[in-house]
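Left out: one protein chain. Kept in place: all the others.
After this line comes subunit A, so read on.
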Amino acid sequence: MSEQDINEFCQKGGKILSFVSDEKYYAFEVKDVTDIIGLLPVTRLPKTPKFIKGVINLRGKAVPVIDLRLRLGLPEGEYDNRSSTIVIEVGSNQAGIICDKVLDVEDILPQQTAVSPVKNSLVKCFINANNKNISLLDPDILVRTNR
């Protein structure tokens, strides 16, 4: 996601999908999300880092799945029946992100946002909504990792 997009979000506000991982609040912009599904059987991919759980069959497509906790360097957690896979779209490619539980779709006003001072950071801006601190994640940086 470009800087322009971040600024636009912070100036105009928008809809976000909030979710929880390791008791912290995160969110994607709703426009980046294509599906919210449960946990599907994952086919492990050898030679990939631990946070890449493998690929799932999403309507005939093999979509890579990332465990958000591991991706963020958090301790590995148990999956339960609240655990969900959020499918996001990066460019024309999809990726699944496993989180502890999905919360809500929320309308965010510009005054609730603050751009992260760190450039090209995983968290592109911080949101304060309903007394929660939510980190808005950048799907592009989350998924396009280097070796």
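We adopt the following convention: a residue touches a chain if its C-beta (ideal position, glycine included) is under 8 Å from a C-beta of that chain, and two chains touch if they have at least 3 such contacts; residues count from 1.
Everything below uses one rule, namely that contacts and distances are computed from a predicted model.
*Asks:* Which listed name, "Transport permease protein", "2-oxoacid:acceptor oxidoreductase family protein", "Chemotaxis protein CheA" or "ABC transporter ATP-binding protein", is the one UniProt assigns to the chain that has been left out?
*Replies:* When "Transport permease protein", "2-oxoacid:acceptor oxidoreductase family protein", "Chemotaxis protein CheA" or "ABC transporter ATP-binding protein" are compared with UniProt, the left-out chain turns out to be "Chemotaxis protein CheA".
*Asks:* Specify the residue from the set A:R82, A:K101 or A:R144 that touches the hidden chain.
*Replies:* A:R144
*Asks:* For subunit A, which residues touch the unseen chain?
*Replies:* Within subunit A, the residues touching the omitted chain are 41, 43-49, 52, 55-57, 59-64, 90, 93-95, 143-147.
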